[in-house]
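All protein chains but one are shown in place.
Order of writing sets the labels: A, B and C. Residues in every chain begin at 1.
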Amino acid sequence: MSLEDAFADGPAFIPYLAAGDPDYESSLEYVEALERGGADIIELGLPFSEPVAEGPTIQNAVVRSLESGMTPTRFFEFVEDLDVSVPLVCMTYYNLIYRYGDNSGPRPFVEKAADVGIEGFVVPDLPAEESDPLREACDEFGLDLVFIVAPTTRGERLERIMQQVSGYVYVQARLGTTGAQTSVSDQTDSSLARLSEYDVPKAVGFGISSGDHAERIVRSGADGIIVGSALVDIVAAGHEDGDDPGTVADRLETLARELKEGALSGASQRPPHSERT
Amino acid sequence: MSLEDAFADGPAFIPYLAAGDPDYESSLEYVEALERGGADIIELGLPFSEPVAEGPTIQNAVVRSLESGMTPTRFFEFVEDLDVSVPLVCMTYYNLIYRYGDNSGPRPFVEKAADVGIEGFVVPDLPAEESDPLREACDEFGLDLVFIVAPTTRGERLERIMQQVSGYVYVQARLGTTGAQTSVSDQTDSSLARLSEYDVPKAVGFGISSGDHAERIVRSGADGIIVGSALVDIVAAGHEDGDDPGTVADRLETLARELKEGALSGASQRPPHSERT
Amino acid sequence: GKFGDYGGQYVPEALMPAIEELNDAYERYVLNNEDGFMDDFRARLRDFGGRPTPLQRAGRLSKRYGREVYLKREDLVHGGAHKLNNALGQVLLAKYMGKERIIAETGAGQHGTATAMACAHLDIPCEIYMGKRDINRQRPNVFRMKLNGSEVNPVTVGRGTLKEAISETMRDWATNVEDTHYVIGSVVGPHPFPSMVRDFQAVISEEARTQAHEQMGRLPDAVIACAGGGSNTMGAFAEFVEDDETSLYAVEAGGSTLEVDEEAGVAPNSASLTTGSEGILHGARTLLLQDRDGQIMESHSVSSGLDYAGVGPELAHLVDTGRVTAVNVDDDEALTAFHRLSQLEGIIPALETAHAFGYLEQVAGPDAPADSDEEADDLGEFVVVNVSGRGDKDLESAIEETYERDIDIAPNMDEFTGGL
Partner (left out) sequence: GKFGDYGGQYVPEALMPAIEELNDAYERYVLNNEDGFMDDFRARLRDFGGRPTPLQRAGRLSKRYGREVYLKREDLVHGGAHKLNNALGQVLLAKYMGKERIIAETGAGQHGTATAMACAHLDIPCEIYMGKRDINRQRPNVFRMKLNGSEVNPVTVGRGTLKEAISETMRDWATNVEDTHYVIGSVVGPHPFPSMVRDFQAVISEEARTQAHEQMGRLPDAVIACAGGGSNTMGAFAEFVEDDETSLYAVEAGGSTLEVDEEAGVAPNSASLTTGSEGILHGARTLLLQDRDGQIMESHSVSSGLDYAGVGPELAHLVDTGRVTAVNVDDDEALTAFHRLSQLEGIIPALETAHAFGYLEQVAGPDAPADSDEEADDLGEFVVVNVSGRGDKDLESAIEETYERDIDIAPNMDEFTGGL
């Protein structure tokens, strides 16, 4: 599967932006800037009106994107209009997947996603217990289904998730919701330790905002880093200040590069035994 | 007893004013004008803070009088300062009588009242059932105790009152509280009929405001008329308009004269059998 | 009709026949359950009023005061206070008497709302007299009365408060006495009102006495109730009066001080039992706040429901005889108790009710002065406090008064200082 391939050549840098934030055209430019900055996979948010798993930063991005007219149909056009070559993961809530097309289940959405070239999904309100229909559709169309593993996920639950996951596992660095933090949680290390026996790439997200964070996380054994809020902050600030989209795109590229380099630097410092085989 | 004497020469005109309304000096002048207008007895109100039996007109007079500093002590001075020769009846609420002096009952108040020349009392919140202590003090000092008989007073109650009453009985012309009315109630006739067998003067009050009223009431068999609110209205209007007290006194005298003449006219029209014996 | 020297019937003659008629109805229907009146009343109290109210153990207060503190939950009665017990009783009695119209006066609006509810329930027209100034201060209660279909008649005479409304209602009654019943709101007024209102409210102590037996296997050592006119007080005490082992505490509003300003005619408290003197007001001889001439003084309390210059004659008598102990709690203590009960027990009491809890704190609280030990001992091990009403009606006052007084246990009020 193509997502897993993105981890083949070293640590993967996986940035997130909400599609259509703050408007369709700027957003295209911003996502493309992420690739220039070194993204290995890009998580594209399809905004849902009730983003219960998000922190305020991404919640506000969702509001901006919805106000600019983003819909599932526009989202697929957006993906087609994007000029990037790295794999794209669609991050959204289950109701939008469930309701698309004939309103009877996830298959039409997955089919359309595959059609426009999306490689996988992250669905924060869909735990493994409820994911069979989506898993089946993903299998049918050859897409990955990424699951989030929380610091509180243990034992049977972890087992169940790891049976369902494909592409990569999204390791939630700490309890809470998405949002940039100034330090890295100790919970990350123990989560990575619990996951070490599973043979699937582990990408850590929640709260990574700088190259130093990225370096520290990858050094601890992560196969990839997921960064959302720190990037969305740049979009939000640019929008509020009325900055030229090109300038904002440059800032995104700059932070992306810092994060990517941090990840690479972290990988180079890893003790040999923690390398993936 | 001197009050009863006032009914000897024909129908008695009994005007009411609140002592000290709107101020001590004007009030003296107003009361004296009532005598000039033909009063046979004068009811002088000693204001109580909770005048529950009064209509709004007299309630407001009470407020003005209290605000001008009227107290029981000042009231007795007021009576002493008054230059009138007709008998005076003190109209007040029982608490003031009860609390005067050593606070242990009505005797000190009655003693003082007798001392300054008051001839009797009307106490609207003291029914016959509760009047023994006051009755005894009045007897001791030779004062009359006037009771009110309402349109609803019948049978045993009426009997009990008529055993206690002296001076005159205050016949309440209609249900309700004090206050000038534009017509005379039919209730008056039946009240007077019920009282005809009792050998005590019957003075009718509540709502009499003109010479025509007075005439009609006396023609129906009343031995006297009591007029309060119509006179208080003149005081109130004069106070509000800032009129000279002398002018207000003249108006009071004029209305008093009209009322007195109405009463006399009514008496002259009475059929012989309704004359008092 | 007499309680020692207190009580009686000091009313205008025009009302006496109505009062005799009422007394007759009281004896027949209430005392002798004629036509099953009392059964009907009790059934309506249960189904419409929500009785019985619980006798609830207050866990956190029990801990704080080192004794079993139980709450008689009159705040749960329909309308939010014990007031309905009486209003429902009287309106029902008026129906049995064939009256066709109800009038009542109200100050803070609690009695008026209770009467309006009872009249809607029993389908009888109702007019409520209320001072214009009180109308402006108690608009939610005015609105409630109107929602229940009552007329609210503004009284503009004088200062436009309770006393003027009482006079105006008396006036209406004196005028329409034949078809109208005047629902007096407390154990005051001429006989039979003090006895009748007590009997309607006695359901409080009747229940509490049974509940105490069921829950604690014995009678309480003390019953504490706030006292303004005294209807919740007499209701909470009535069935315990014969129980010598149960002490009874009537907690009056100490206001800002027990000192009186004779000059201004103002008593900045409503402590008639503690500081009042004998006199005659609103139809009865009782203890009053009055000046040396016998003029009634303006009373004051942070709780408008306690703000009355008199007190029920029976309660005055029980205090004189020593059966009831009169104590008082000032505005600050009452407000503090209001916040304490809200925080510790999840019950926001009426400001009236808070006075009863203020007494507990005063003698048995952690900061009680050493010389209160005896009073605390007198309370005993098992105390019942009558929660006469809930505090929803007092939220605005609580904000205003708390802010002015800077009550230290209160939550931060800054955002509410403009009102709700």
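Here is the rule we use: contacts are C-beta pairs under 8 Å (C-beta built on N, C-alpha and C of every residue); 3 or more make two chains touch, one makes a residue touch a chain.
Computed from a predicted structure; not experimentally measured.
A.B. asks: With touch defined as in the header, list the contact partners of the absent chain among those displayed.
C.D. replies: A, C
A.B. asks: Looking at A:E25, A:E50, A:E159 or A:D186, which makes contact with the chain not pictured?
C.D. replies: A:E50
A.B. asks: Just one of A:P15, A:G37, A:P124 or A:G167 touches the chain that is missing; which is it?
C.D. replies: Among A:P15, A:G37, A:P124 or A:G167, only A:P124 touches the chain that is not shown.
A.B. asks: Just to verify: which one of C:G217, C:G322 or C:G346 makes contact with the chain not shown?
C.D. replies: Counting the whole complex, the residue in contact with the absent chain is C:G346.
A.B. asks: For the chain left out of this view, which of C:C119, C:A212 or C:L273 touches it?
C.D. replies: With C:C119, C:A212 or C:L273 as choices, the missing chain is touched by C:C119.
A.B. asks: Could you tell which one of C:G1, C:P140, C:G265 or C:G380 touches the chain left off the display?
C.D. replies: If we include the chain that is not displayed, C:P140 is the one touching it.
A.B. asks: List every residue of chain A that touches the chain not included in the displayed model.
C.D. replies: 48-56, 59-60, 63, 66, 71-73, 93-96, 98-100, 103, 124-127, 129-130, 147-154, 157, 161, 172, 175-177
A.B. asks: Contacts of chain C with the missing chain: which residues?
C.D. replies: Here the touching residues of chain C are 46-48, 50, 53-57, 59-60, 73, 75-76, 78, 80, 116-121, 123, 139-140, 143-144, 146-149, 339, 342-348, 392, 395, 398-399, 411-412, 416, 420.
One rule holds in what follows: only the chains that are shown with their structure count from here on.
A.B. asks: Counting contact pairs per chain pair, which pair wins?
C.D. replies: B-C
A.B. asks: Please report how many Å separate the Cα centroid of chain B from that of chain C, as a whole number.
C.D. replies: 38
A.B. asks: What's the distance between the Cα centroids of chain A and chain C, rounded to whole Å?
C.D. replies: Chain A and chain C have C-alpha centres separated by 65 Å.
A.B. asks: In chain C, what residues contact two or more other chains?
C.D. replies: Residues of chain C never touch two or more of the other chains.
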